[in-house]
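Note that this complex is displayed minus one protein chain, with the remaining chains in position.
Chains here go by letter, A and B, matching the order in which they are written, and residues are numbered from 1 within each.
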Amino acid sequence: MTVVENKAERAEGWNRPQVIEPDGEGELLEVAMGPHHPSTHGVFRMDVALDGERVVRLKPVFGYLHRNHEKIAEGASYLASMPYTDRLDYFCSLTNNWAYALAVEKLVGQVVPERAEYIRVILAELTRVQNHASSIGFLIQEMGASGTPLMYAFKEREKILDLFESLTGSRMMCNYMRFGGCRVDVSASWLDATRKVVAGLPAFVDEFEALLSSNEILMARCQGVGILRPELAINAGVSGPMLRGSGVNYDVRKVDHYGIYDRFKFRIPLGDHGDIYDRYMVRILEMRESIKIIEQALRDLPAGPIMDTRAKLRGFRPKPGEAYGRIEAPKGELGFYLISDGGLNPYRYRVRPPSLINLTILEDMCLGHNVADVVLIFGSVDIVLGEVDR
Amino acid sequence: MLGDGILKGMAETARNFFGSFVSDERLTTVEYPEQRIPTVEAARVFPFLVYDGANWEAGMRCVACQICEKECPPKCIYIEKSADKKPDFVGKQQFYPTRFDIDVSVCMSCQICVEVCPFEAIKMDTQFELATEDRFGGLLYDRKELSRSNEYYHSIHPTEAGEVDARLAEEKAKVEARAKAAAEAAAAKAAAAANPTQLAGGGS
Partner (left out) sequence: MKTVEEIKAAIEAAVPGAGVEFVSNPSASAQHSLRIAPQSAVAVAKFLRDDADLAFDFLSNVTGVDWPDKEIAEKVKVMRWVTKTVDGPDGQKVDQPVEETVEETRKRIESGCLEVVYHLYSVGKKHGPLVLRMRTVNRTDQVDLPSLTPVWRSAELQEREVFDLYGVVFGGHPDLRRLLMWDGFKDHPMRRDYVEPDDFEYEPTPHDEVLKRAQERENREQRTEGPRDRGLAAG
């Protein structure tokens, strides 16, 4: 096993995957991991070349869930695309709604009422908590702890989904936000129920950590595996907990201050080593920070309208122009790029999917590791195929 | 000590395992077909058409404006407009749908038809057990299968239905007031016409 460093290429192609040469004993084994593999979170394939147990090449293959979401949206009105955004990252439909609404609001210059902004923050942070809890659950499941941590995560997620259902009518396909506000107002009883759930969340994170964080098997499997260097992470457009796990302090909530995030006090957890364990820890700590944000938002929630009075449901025609709006979704930077030609349909509708772009460096992270670690490294990226393939 | 973390985790699992015998909080699932969780009021599954009164055909609120058909994201609604008109809840002559089909296998329960409907005619049902063996006929609902009475609407979404009824009553009152004013004006005019002596000085 030798790592070939091509000097001439290093100056130009420092951001390319290393070339690993097999040790010459025996043949390379080519394995197609997926599309139907329990660890791939859906239909996704990795063409892996193995030298013994070690990965010498890995090519991800996409498109099994491709439905051309962007083309559908270009043939539909602006409003009609809103329920389709739920189906991108179906774990976090509310943040998808928000990102799309934000891009359209930028395009037409709409102002969102205060109360709606607070509701959006509460829902987005609840989404982040349930997404991180279940993504950690899936990661541990792939490590071999079949079920227990995942079920603990799902127990808590269930409570949050119940809140979503009683507010928006649907557990996962919420379709809740509108351009210039939100669809329905929150009731006093819903807020009470939310306060109760949020009060129980810190105890859940403590329990989850007691279960996992100091577990020797988890540490042995995760520490020092799948290291992502910060300079490569930035260059490869990696975002979200992946980027912060590598120690890069970049969170769209802090950078763009979209919505009303500048009013809340919260910290950005960062990793030191950029390995799987750091990503796991960043997610745990982000859950704690999210709980703090929800508590502040619930405390300060003002009364008032939830929709911009100039907002229009039917016959919505933005002036010609374009806008790119992005938010910090639980999986990374989710952006929507819209071009309007003044018509009822967007001329161009583009989703910047964090799940897909975070997979750019999958090969770099996996090279040289055992095939069993590939499953873990892939799990630590935290993707949803509905968003990768669109 | 190596193994501490694992023991700590085991203790947590044991606490949950034994705790589930004493605390109902820890039991999060129910045995579905026998036990049911009551549906929440905001729940939405598939749309239905609301009618007032006892006869679904006469009381149907839909006026076949076809806005929902145009706005439906997956295009699962199909409407044919009538040639004649029937009176609506305020007595105004309106078209009605001779055909109103929804393919529930295409519908994605997004509720946009409900939001864009200006006539409060289409609402979301909470009934979710709709499995059938026939993909083409069984999942294609025509207007008769889609109609539900206003009382049913009240039974599943009481708050929302109350608001809708109040809004419609207000509209009806407004229309009636206008009609009354118009009738009074017409009566006054007719009275004036019948009694031309009063107009003598008016130079009509």
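Here is the rule we use: contacts are C-beta pairs under 8 Å (C-beta built on N, C-alpha and C of every residue); 3 or more make two chains touch, one makes a residue touch a chain.
These numbers come from a predicted model, not from an experiment.
Within the full complex, the residue among A:Tyr250, A:Phe264 or A:Tyr280 touching the omitted chain is A:Tyr250. When the missing chain is restored to the complex, the residue among A:Met82, A:Leu232 or A:Val371 that touches it is A:Leu232. Checked against the full complex, the one of B:Ala11, B:Ala58 or B:Val106 touching the unshown chain is B:Val106.
Within the complete assembly, A:Ile361 is the residue of A:Leu150, A:Leu270, A:Ile361 or A:Ile377 that touches the hidden chain.
Listed for chain A, the residues touching the missing chain in the whole complex are 12-13, 15-16, 62-63, 66, 68, 70-71, 106-109, 232, 234-239, 248, 250, 255, 318-326, 333, 335, 337, 339-340, 347-348, 350, 352, 356-357, 359-361, 389-390.
By our rule, only the chains that are shown with their structure count from here on.
Put simply, chain A touches chain B in their complex at residues 76-77, 79-84, 86, 148, 152, 155, 158, 162, 165-170, 173, 175, 183-184, 207, 210-219, 313-314. Residues 2-6, 8-9, 11-13, 16, 28, 40-44, 67, 71-73, 108-112, 115-116, 124 of chain B touch chain A in their complex.
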